[in-house]
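Every protein chain but one is kept in place in this view of the complex.
Right, chain A next:
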Amino acid sequence: MTIIRLHARGLSKTFTLHTQGGTTLPVFEDIDLQVRSGECVCLHGPSGAGKSTLLRSLYANYKPQSGSVMVQHDGEIVDITAAEPWKVVEIRRFTIGYVSQFLRVIPRVPVLDVVAEPAITNGRSVEEAHAAARTLLTRLRIPERLWSLAPATFSGGEQQRVNIARSFIVAYPILLLDEPTASLDAENRKTVIELICEAKVRGAAVVGIFHDAEVRDAVADRLFEIRSTHREPTEIPCKPVPDLPTIEAVA
């Protein structure tokens, strides 16, 4: 038995650029996407098809023109596109984790604190959060001598791994991943695959953009094709979805 953790219904998004002569850019229309616990859906389509826009809409970072995104949050079902801001903040704190392509943090804050912050915000003790941060940083091969430094001077790959550690420190029931392995070497790609698979085993619903075929094959249960707005999005089954226990059942 699996439960649907995230359900986007009739989602449409168009950008209107008022500063550039009111140009309208339709991105996608009438998207319907269901993601179950323990399942990983890979958003698929050419560059510019609207994969990141869809992912950001699922996180309420973009405001869709129409449609809803229902998420399982704290025992209730909430439409994140219609929720009040404080509710969205709460949903992001406890339910949806998002790995952006770039790390955006307060300057001059040490890596260990950057990674531990979401866990502390969720009510874990500083010691516990720091211990979890150390474990994740070690797994992601960020050398210990860097932990007390701010990530601004890190390489692209190191920053991305800090970003991943920050999003995996909380066991979010829903994970949105925007090219989490784009600038990583083979070893670290493997670690990220492991992290995603562990999240699936504990029952997380994962939606991601993976350009890397190796990563996609390793984590994705099915592809969700996004094409230009006037065509119907089609679903291509990639692997049968295993019947994973729900979080409740595991607990």
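The rule is simple: a contact is a pair of C-beta atoms (placed from the backbone, for glycine too) under 8 Å apart; a residue touches a chain by one contact, two chains touch by 3 or more; residues count from 1.
Quick note on the criterion: contacts and distances are computed from a predicted model.
Missing from the rendering is one chain, named in UniProt as "Putative phosphonate transport system ATP-binding protein" (options: "Antagonist of KipI", "Putative phosphonate transport system ATP-binding protein", "Acyl-CoA dehydrogenase" or "Spore germination protein KB"). Although one chain is not drawn, the whole complex shows that of A:4, A:109, A:171 or A:197 it is A:109 that touches it.
Residue-wise, the contact with the chain that is not shown comes from A:122, picked out of A:34, A:122 or A:183.
In the full complex, chain A touches the omitted chain through residues 15-19, 56, 60-63, 85-90, 104-109, 120-125.
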